[in-house]
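Excluded from the complex is one protein chain; the other protein chains are retained at their positions.
Which chain is which? They are A and B, in the order written, and residues in each are numbered from 1.
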Amino acid sequence: MMGRTTLAAAVITTCVAAMPAAGYAQNVIKIGEVNSYKAQPAFLEPYKKGMELALDEINAAGGVNGKKLELITRDDNANPGDAVRVAEELVSREKVDVLTGTFLSHIGLALTDFARQKKFFFLAAEPLTDKIVWDNGNRYTFRLRPSTYMQVAMLVPEAAALKKKRWALVYPNYEYGQSAVATFKKLLKAAQPDVEFVTEQAPPLGKVDAGSVVQALADARPDAIFNVLFGADLLKFVREGNTRGLFQGREVVSLLTGEPEYMDPLKDEAPNGWIVTGYPWYGIQTPEHKAFVTAYQAKFKDYPRLGSVVGYSAIKSLAEGIKKAKSTDTEKLVAAFKGLQVDTPFGKITYRAEDHQSTMGAYVGRTKNEDGKGVMVNYRYLDGAKFLPAAAEVKKLRPAD
Amino acid sequence: MSFSSFIVQVLNGLAGASSLFLVAAGLSLIFGVTRIVNFAHGSLYMLGIYVAYSLTESVGGGLGFWPAVLLSAIAVGVLGAVVEVLLLRRIYHAPELFQLLATFALVLVIKDAALWIWGPEELLGPRAPGLAGSVSILGRQFPSYDLFLIVVGPVVLGSLWLLLTRTRWGTLVRAATQDREMVGALGVNQAWLFTAVFALGALLAGLGGALQLPREPANLELDLHTIGAAFVVVVVGGMGSIPGAYVAALLIAELKALCIWLGVVEVFGFTISFSKLTLVVEFLVMAVVLVVRPWGLMGRPQAPSRHAGTVEAPLRPVDNLFKAGAALLLLVLTVLPALTTQTPYVTVLMIDLLIAALFATSLHFIMGPAGMHSFGHAAYFGLGAYAAALLVRSLQLPMELTLVVAPLVAAAGALVVGWFSVRLSGVYLAMLTLAFAQIAWAIVYQWDTVTGGSNGLTGVWPSAWLADKAAYYYLTLVLVILSMLWLKRCLYAPFGYAMRAGRDSPLRADAVGIDVKRMQWVAFVIAGLFAGVAGALFAFSKGSISPESLHVGKSVDGLVMVLLGGLQTLTGGAVGAVTFTWLHDTVARNTEYWKAMLGAIILILVLLFPQGIAGFVRQIIYGKRDEIGGRA
Partner (left out) sequence: MSLLRVSGLGKSFGGVKAVDGIDFELNAGELLALIGPNGAGKSTTFNMVNGQLRADVGSIRFNGTELVGLKPREIWRLGVGRTFQIAQTFSSLTVVENVQMALISADRKLFSMWRPAASHKRAEALELLAQVGMAGQADRPCSVLAYGDVKRVELAIALANDPKLLLMDEPTAGMAPKERNELMALTKELVVQRNMAVLFTEHSMDVVFAYADRMIVLARGRLIAEGKPNEIRDHPKVQEVYFGSGKTFEKDKMALKVAT
């Protein structure tokens, strides 16, 4: 009996070894990527292109540790349950070496917890929620993109400098909007104690009744507005605001609005003078960014969006980390990522050892409507490292590993 | 919060009401005459705005806007006619609600088609020529286009009213709304009447979409964002009542404007954000209206449809062939983890399939035998899942115990909702269950401190002995099989027969001493209980839980599974669930445009198997026996 089993095993092993795919598999590093492609195509199509560009560059240069990188993407149907299933599939069937991806915060959190439970390395590329590195942070999860907290913190000094007393707040009614506004209120109150928040509107995500909301904001007679709406909500809000004169004589501070994903669809409605975080790809003159844009445009005949930078940098980060760890072993990767430095189109970033957050920053500037198209002007790059709490404070926010 | 600001908010509400009315009017017409629950109505609306965008772009804006709006409406109307002739007409004789499955597939196909044609970015259209600016009202700038919209709603309402009351065609439509068999009996070509109604409904959806072009960008979320509100308006107004739809649209739009006007208010020391209430206000309205007026504001009791598809065949004792098949299946399921150690994903997927099968079977239990079409069944799945997560996280209850307690929480939810719902019937019952489910969803979505809000809860992992996927698979297998066997046993028992009796003929049931409403209530609770079992199993299999688990999307998935498998076949729920979940997993992995692919596959299945997949298999094997009525 024993003999027969052994024989069978030998036969199978021989067959498997003879298959070219299996031989090939030994020489690749598999990156499993999970994202809401069908639900968030505007951000994620450029993101995917960014990943492909990075992959091409790395593999053209001989790969990592002598192995080629292979990317396997999966659609999570914008549903955490499905996301966990496809993550399981990537891990158990595709035998990926690392996991990355996710856009929506709750899916990012579900995979963060999955990584903790399965002790599997996960690089959260995009989800903004602070919880990924703080409340729900864990040993196996790192995050690339600047968090909600960081982006709001970058805007607060600008907001305080306006010296406006009466602020109105408008945000989509879910965790991202809520925590952005909570952080904004807390930090601005600290920077400018006499500030007053005169009204708050929290329309459902994607379903803003823009006319009513704009009027309610105007009726509160604020001096300035802090906006967290994005996507279709932002377009409706800006058009109604323009028609109803909401923005006349008022300062607006707006999160993410300078990203091409959200700015470009505004076309000739693009507002003037808003203080925003974003990505002015058309004006960034650093050599690393120029090289990135040139390569991107050559490959895709399209200009990059912020998603492209995130996707590109995520793959670059993984490659750097694996190179530093000299392995795809989870524990070695975790160790390598602590303090890992990566060159990205935005310059050098570091994955902080204390909270696993990268120091990737964002551009902050004013919007301008230039010939019927929105652009950012007077922008500067703010390094994320300067907007993160110190190690001691982070320790309080984060559960022990 | 001055009075003048209130007045302007009322005007905002009027403009919103017109937009809402245009979509809802078409849906109400289709609903009233053909009894089709047209899920694709939101997609037609979305196409209206996309087509209008392309047309205005190609003529370069300016005065081309107006013809573009009309052409877009007509184009969508034509598409509606094509869909009716090529697809829906072939399945009118399928069991009740089956057409819903076809329109669900259309939603998927249209969404991916729009992505393919127009790309992922939001497309903001031009302002309407001549109405680009604003007029000053009470010291505020009010968009002139909104004034135009305020007029459009009543104008369309009036035109429809004239069409329906002053033309022969309109008389037929109204007659069909009351009793569609009668119209057939009068010698009217019912097929073309249906086509015309569907085309008109689609045209109105397209017009509604096109007219929104100056107000909102064309984007791929519009279909699902629109359809929910449109259904609410139709049901609140009373099915088939066009004036009712306008009144309901007005009510809902004004309440939203009022909530936004109120903003954040301090009441007795509590801070209430009325602005956040806009998340769910339409469903609150619907719940209240249906509890008070079971047929909507201006609707009439639904005439029982006498020839709603095929009659269900009697239950037959399980024969040896079936028993052998079931035993073989069970054997395969038992040894599966051992056979697939090289491909452990099979076990992972099987857990999802089993959970989906139990969820769908619990829904089938009330949809099929009891004839209660719940559109909100995910509520009990979600309640079970959240209860499990909270009990483990907050009360530190052992995971094994929560598997018992969590379903009871779900059943308690079903007990409350069921009490209200079984007073209603047909589509009204369906929509009331949906309203309650959406209210539950909104609470979970908002209650950050307890439910984790939109992020949900993480760290819901099973006990250590179940950490291995194979172990968890066996736990799931045992619980799911036992649950399904008990549900099946129940359907063969007097209780199951009494449910069928109450569905077949409420009058006869009452005349032989059956309290139909009470049976339905109990059935509702049982279905909730087992959906809760599925939910709790789900939570521990994923380690986290989010509001999606009780969102309308999950409820719709359940409906799709049951209809796909076969409403009139006992195994329909399980077969549909396994097929749908497996297809979803496979297609999504291997195809970029997987939504379109999935939609296309469902369309093919719809056309091939109007009895559902399990129904089809049953017909192949047992068709002869069912016909002659022998006891096999």
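One rule holds for everything that comes next: a residue touches a chain if its C-beta (ideal position, glycine included) is under 8 Å from a C-beta of that chain, and two chains touch if they have at least 3 such contacts.
Not measured: the values here are computed from a predicted model.
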Touched by the hidden chain, restricted to displayed chains: B
Residue, one of B:Cys490, B:Leu583, B:Ala600 or B:Val617, that touches the chain absent here: B:Cys490
Contact partner of the left-out chain, one of B:Glu216, B:Glu312 or B:Asp585: B:Glu312
Chain not shown: contacting residue from B:Ala498, B:Val562, B:Val575 or B:Leu605: B:Ala498
Absent chain, residues of chain B that touch it: 311-315, 317, 489-490, 492-498, 500-501, 503-505, 507-515, 519, 522, 626-631
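The working rule: only the chains that are shown with their structure count from here on.
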Sites on chain B touched by chain A in the complex: 1-2, 5, 8-9, 12-13, 15-16, 111-112, 115, 120-124, 127, 133-134, 140-143, 146, 214-217, 219-221, 225, 256-257, 260-261, 263-264, 273, 275-276, 278-279, 343-345, 348-349, 352, 445-446, 448, 453-456, 458-459, 461, 469, 538, 542-549, 553, 584-585, 588-589, 594-595
Of all residues in chain A, those that touch chain B in their complex: 38, 41-42, 44-45, 74-75, 77-81, 84-86, 88-89, 92-93, 105-106, 109-110, 112-114, 117, 129, 131, 136, 173-175, 178, 199-204, 206-207, 209-213, 215-216, 218-220, 231-232, 235-236, 239-240, 243-245, 261, 264-267, 269
